[in-house]
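Below: one structure, written as structure tokens.
Removed: one protein chain of the complex. Kept in place: all other protein chains.
Going in written order, the chains are labelled A and B, and every chain counts its residues from 1.
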Amino acid sequence: MSTDTETRGTLGRLRASPFLADLLTNRLAVVGLTIIFSMAAVAIYARVTYDLGALASSQLGTEVADRSPPGWLGSAAANQQLFGTDAAARDIYKRCLYGAWLALKFGTITVGLSTTVGVGLGIIAAYYGDVTDNVIMRTMDVLLAFPPLLLALALVAIFPRDLGLWRAVVALVLVYTPRFARVVRGAALKVLEDEYVDATVALGATDPRVLIRHILPNTLAPITVQSTLNFGLAIIDLAALSFLGFGAQAGTPSWGLMLSRGVENGLLTGEWWLSFFPGLFLAITVLGFNLLGDGMRDALDPRMREAVD
Amino acid sequence: MTQRGEPPRLRQYVAARARLVGSGLVVGLLLGGLGMAGWTLYTGDARSSEATVFALGALVFGFGLLGWSGSILAGRGIEAMQEHMDTRSNWTERDSRRAMARLCGSGGGIMIGTSVVAALL
């Protein structure tokens, strides 16, 4: 009996709901989706084509000039680099493309971990209620009250330095988890009000079974929206921590680190390509996720689309 | 009438709060004492394990204290924000304060428990 209701419950709901249709008619969301897919393609291309070691190590002393402007600008035929080279004569174009891989990879890890932990805590809090609920959610509330970047900085200070980018990832997971827990708890409470959950419990379903087979699928929509919106944030915050010197290790082609080097080396001398291109990639990617997230929220919450007049 | 009623009410007031913090304290004492003893057996260095376990206790205590004052200070803001963000939650300042008072108690308990065991070792 339960399998039947489930198919209708999850797949059926998805198909019947105007969610996907709404999302696809939302032009901005489609633009966002296109940006994300292109960036993912770029990331995979870079991961397959380029060698991280070569991108990370200094190219000074080779025939490539350092800090040379983008190839299509300079009259000198000496360089062919599309985005120019940085202070260590590395090709900024290749580094930017590889940066997409790093950003998406670590963004996925950060969001994935905080979603998993947050969803787990949120569902448990909603299902068991009472003291469990209070202890979990109140702790989440306190974490939520801290300014995100400042909390991440304080956490980064605790972790050992040799963790590199993982230090930033762990700090951000702790910063983001409460948001997921809260959204999921809210959605789970709504599901719990439905009678069929009571019915399955009455039929002898065990706690984990109810949690995983009945509550989780029904909270997927809000989780997805929250994850998408947080993906953009995670990429920016990871880059910010790298920019401040608490993320990627020196030489890594991460956008944040490239930007920080660009500010250090090229700001006063006018070598704009050092900071322009990594930042452009970063901003476009984040915009993609924000557009999609906004579109999804609108599609999920029809009230927001209702015309006023 | 009110004057005769007052002393027991005050006692009740204190007792309710003491029970809340006290229950946390007992849990904390146990956690701190056991944690300290276990950690020392594991690492073999009493001083560093005292520092670690005590610091964890201070973390819990500080967290609880922040949460407690935060829920009074920003309770309304949080309630408004949750309503605004459309997440169904029956968050109340009272629940939050009580949960945080418990945390405070257990944090304090961990610190005391650790210190006592450290002094005995």
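For this structure, a couple of remarks:
Throughout what follows, a residue touches a chain if its C-beta (ideal position, glycine included) is under 8 Å from a C-beta of that chain, and two chains touch if they have at least 3 such contacts.
Note that in this section contacts and distances are computed from a predicted model.
The subunit not displayed here is recorded in UniProt as "Dipeptide ABC transporter permease", chosen from "SAM-dependent methyltransferase", "Molybdate/tungstate import ATP-binding protein WtpC", "Trm112 family protein" or "Dipeptide ABC transporter permease". Remark: the omitted chain is touched by one listed residue; of A:Leu33, A:Met140 or A:Val156 this is A:Val156. On the side of subunit A, the interface with the absent chain consists of residues 28, 145-150, 153-154, 156-161, 232, 236, 239-240, 243-246, 256, 259-260, 262-263, 267-270, 272, 275-276, 278-280, 282-283, 286-287, 290-291, 294, 303-304, 306-308, using the contact rule stated above. Touching the omitted chain from subunit B are residues 50-52, 54-56, 58-59, 61-70, 72-74, 76-77, 80-81, 83-84, 107, 111-112, 114-115, 118-119.
Note that in this section only the chains that are shown with their structure count from here on.
Those residues of subunit A lying in contact with subunit B across their complex are 134-135, 137-139, 141-142, 145, 182-183, 185-187, 189-190, 301.
Interface residues of subunit B, counted against subunit A in their complex, comprise 63, 66-67, 70-71, 74, 78, 82, 86-89, 91, 95-96, 98-100, 102-103.
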